[in-house]
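One structure coming up, written as structure tokens, with questions to follow.
Missing here is one protein chain; the remaining ones are kept as they sit in the complex.
Order of writing sets the labels: A, B, C, D, E, F and G. Residues in every chain begin at 1.
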Amino acid sequence: MDYLEVTDMHIILNGDRHDLAPGTSVKSLLDLLGLDARIVAVELNRKVVKRDLYATTPVPAEAEVEIVSFVGGG
Amino acid sequence: MDYLEVTDMHIILNGDRHDLAPGTSVKSLLDLLGLDARIVAVELNRKVVKRDLYATTPVPAEAEVEIVSFVGGG
Amino acid sequence: MDYLEVTDMHIILNGDRHDLAPGTSVKSLLDLLGLDARIVAVELNRKVVKRDLYATTPVPAEAEVEIVSFVGGG
Amino acid sequence: MDYLEVTDMHIILNGDRHDLAPGTSVKSLLDLLGLDARIVAVELNRKVVKRDLYATTPVPAEAEVEIVSFVGGG
Amino acid sequence: MIDALTIAGRTFTSRLVVGTGKYPSHEIMQAAHLAAGTEMVTVAVRRVDLSATGAASLLNWIDRSRIFLLPNTAGCYTADEAVRTAHLAREAGLSNWIKLEVIGDERTLFPDNEALLVATRELVREGFVVLPYTNDDPIACRKLEDAGAAAVMPLGAPIGSGLGIQNPNNLLIIKEQARVPVIVDAGVGTASDAAVAMELGADAVLMNTAIAGAADPVAMAGAMKHAVIAGRLAFGAGRIARKRYASASSPLEGLITR
Amino acid sequence: MIDALTIAGRTFTSRLVVGTGKYPSHEIMQAAHLAAGTEMVTVAVRRVDLSATGAASLLNWIDRSRIFLLPNTAGCYTADEAVRTAHLAREAGLSNWIKLEVIGDERTLFPDNEALLVATRELVREGFVVLPYTNDDPIACRKLEDAGAAAVMPLGAPIGSGLGIQNPNNLLIIKEQARVPVIVDAGVGTASDAAVAMELGADAVLMNTAIAGAADPVAMAGAMKHAVIAGRLAFGAGRIARKRYASASSPLEGLITR
Amino acid sequence: MIDALTIAGRTFTSRLVVGTGKYPSHEIMQAAHLAAGTEMVTVAVRRVDLSATGAASLLNWIDRSRIFLLPNTAGCYTADEAVRTAHLAREAGLSNWIKLEVIGDERTLFPDNEALLVATRELVREGFVVLPYTNDDPIACRKLEDAGAAAVMPLGAPIGSGLGIQNPNNLLIIKEQARVPVIVDAGVGTASDAAVAMELGADAVLMNTAIAGAADPVAMAGAMKHAVIAGRLAFGAGRIARKRYASASSPLEGLITR
Partner (left out) sequence: MIDALTIAGRTFTSRLVVGTGKYPSHEIMQAAHLAAGTEMVTVAVRRVDLSATGAASLLNWIDRSRIFLLPNTAGCYTADEAVRTAHLAREAGLSNWIKLEVIGDERTLFPDNEALLVATRELVREGFVVLPYTNDDPIACRKLEDAGAAAVMPLGAPIGSGLGIQNPNNLLIIKEQARVPVIVDAGVGTASDAAVAMELGADAVLMNTAIAGAADPVAMAGAMKHAVIAGRLAFGAGRIARKRYASASSPLEGLITR
């Protein structure tokens, strides 16, 4: 993910290892990824992050991050 | 059928024996019976009488007369 | 059917034209064909020939002859 | 159950209250009841008694005793 | 919503043919016909009751500007009876259409196909538009068609039985080979039965008891209207194949746990 | 036309719940939803595809002013996975409704009822409105209801199989004992299957593949709309009893030949 | 084990009639006949193949001391063809029994009942013992019986289709009204189909492809033998009524926990 700055910190984002600048908030991460916060949900280390806490919740080092959205299903 | 004149002529009307004045036409028979010619059909001796011939078709003595109409069915 | 004698007389045997010596009986025809009379049935011109009449029934010229037997069926 | 001796000790046998002489063994109880030990099973206070321990197992006071056998079933 | 049906040159928007017998009242019948959206109803031919003067005619309860009358020959057990009844029906109804019944048995009301063929040939010769009630016999249906029937009307089950379509395979075969409309006549018990008939390819469904005998005939008439539309649409929509196992409807990829 | 359905205090006019998976295109899905008249559609929760920038969201094709979103936990094989997915779905969708699936087997996609009960109890405790997908086991349905499920969703046949209602008797029993809505989920293949489910008393039907996989999804969606209405009306109308023999629909008296 | 069957004065211990066509070999056919325990087999009448000198006759593989031959008129499409074939069969087989087939359609091999009635009447007049192959039409069966048929042989499903009994209700009705034996002919696919036919009251079952076409014809013949016995015994034993709910088979009293 070359649009993320090179750094010493890593996360596991949707199953893949990525670099991330220390102190990045969930909101910043979504912005970096170009994702609309209104249509995704975010899990940090198996715990969902409430939407109104995105700006104030930092992504910790080595976090397992899941970002999901709705897709077609039955 | 007491509303038919007493006479020497008889017919079998819808399975029952009735008296009928000689020379009675189909139309007159229907009138006597109070039936609306537009919603019945008439058979004389197993042959249907066309509707526009009612007035000119006499009911012969001993005729088997069937007068039918539509009823509920499936 | 080369085992039948050449002759002026013809028959239609099981749908195909064949020569046959005049005067040949049904029994002789079966013998010529090498067929066991006990397990076949013979029709001459659409009429079945009784088994005990094979020896005395000649095959007429131009006859339509059907020789059948039992085969597997359901 | 008049064939049991009158005594101060009681048990609950197959759901009903009965008197029983203190110190009665399971085997003696079965004998008293006229039951064939080979075709029944006995539970004391919700625990099955092994068949070869019937003679040496006393029925304690206030015991819940279940004596069962096989009946027709599907 | 669904495609029109043409029988003998006459076009119908509705594919639901309804009877007029056995309703609790004429009022309920009329409301049921409206709820069914039907454009063709069957009627029977019977002797006028000479003792019942002034009885309101059935026809007063049928809006003939929107509903076509199809007289039947119910109750006839011979070809001759059926032909005579057809003649009377034509004169009474001023149309040459006839639902031809020649019954073989009082208990089952199954058709006597041998006599039915005789009557069909005669009435076709006389210029009738013949819609014969028959059973689910593909050979009988083909012979009726060859005899000039304007449609074939195989039963789904005995008249009034409500058993539903007993032999779907036969109906499929009848439809595959037919060049005239196939109307499933008799046997429907509830809405899904009518949908099944239409999904098998039937061009229309005819019923009487399923509606008239329901606890609420008007509601059932509405159910049948929707069922026939549903079945017709499904027939045209190309259903999915049947499979013994499952096939996920949600994606297999992108799971958070894999 | 038909009575409304209320689940957990929310009222729906339509009793047809539709999926959003496997359509040929978003446009066709949208048209099918419209034709189905649905007011609730299911969606799955999956990882955002980080490589597919700018992909139009599924949600752009769902008119949320008229259609309620029901997220599912499809693809989850343990209670824990399902609970985590439900948490994510709630945050993504801003509602606490969840179609709860805990799958026991990849080939049949049948539910693991033991784990499903565990997950239902947990999510009910957390305040979710839980609609569990289960099989046609009346005891499992009752236990799910006792655990607080807002509805029970027994399958009619394996997901995507199109086999139709395999065990009508079980569905009848489930409905008779249930005090929450019963939604038949999975197994419908064509319109008559949906009608059958409703005639058995189901409160609603949920389907995806039967519509999305049809040759003409929009036509099949229309068929399903009518089938669900037909089945609901027929359920309420009180069908005729089944009989082995015939019952004449035309009068037995007044025949010209008797 | 089961009661004997009498047709036209001839008594059979076995109620399973088997064909002789389409076996992998004569040896397998013979073994299958033995495993089936059959006492009557059908044979077809065909032109002798004049080019195939010395071909072993089918009859060498049938123990006629135990097995009665029933020739058929398979392949005949008119009454006249069938009558001619019956004449030939009588002369070839020295018996006046005939399984009468008049086929109406190559694809379904369904009977042409109109022509079948004509041929039946003619052959009965000539003294034949006529066993007509017909469809599951109760009226056709009654007319065949009235025409003098020694038994009626309604199909369960198309010949060779293996679909099983498609319309059990019709077979029940046919049996209830028949005064001659009813032999279900055609449509059986596996053992339970034969059992079902017998449980409906059929006096015998006739099959060919289900045995000859099985992967292991001899094993299937044994299966059919047992199935026919099972069905016959069950028919006589008076089965339990069907109930929607359970009925405990173990006592409700005497539980340790109540």
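In the analysis below, a residue touches a chain if its C-beta (ideal position, glycine included) is under 8 Å from a C-beta of that chain, and two chains touch if they have at least 3 such contacts.
Quick caveat, the model's predicted, so the values are computed rather than measured.
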Which displayed chains the hidden chain touches across the whole complex: C, D, E, F, G
Sole residue of G:139, G:152 or G:220 that reaches the chain not shown, by the stated touch rule: G:220
Omitted-chain contact residue, chosen from G:21, G:93 or G:181: G:21
Contacts of chain E with the absent chain, listed as residue ranges: 169, 172-173, 244-245
Where the unshown chain meets chain F, residue by residue: 104-105, 107-108, 110-114, 117, 135, 137-140, 142-143, 157-158, 163, 166-167, 169-170, 173, 177
Hidden partner interface residues of chain C, rising order: 15, 43, 66, 68, 71-74
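Keep this in mind: only the chains that are shown with their structure count from here on.
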Chains touching both chain B and chain E, listed by label: F
Reaching chain C from chain B through chains that touch each other, fewest steps: 3
Copies chain E and chain G touch via same or different residues, half shared test: same
Centre-most chain [mean C-alpha coordinates]: E
Between A-E and A-F, the pair joined by more C-beta contacts: A-F
Inter-chain centre distance, chain D versus chain G - centres from mean C-alpha coordinates, in Å: 63
Centre-of-Cα separation between chain D and chain A, whole angstrom: 69
Contacts with 2+ other chains: residues of chain A: 15, 43, 66, 68, 71-74
Multi-chain contact sites of chain E, meaning residues that touch two or more partners: 19, 21-22, 44-47, 72, 74, 84, 88, 107-108, 110, 158-160, 163, 208-209, 212, 248-251, 254, 256
Contacting chain pairs - touch in the sense defined above: A-E, A-F, B-E, B-F, C-G, D-G, E-F, E-G, F-G
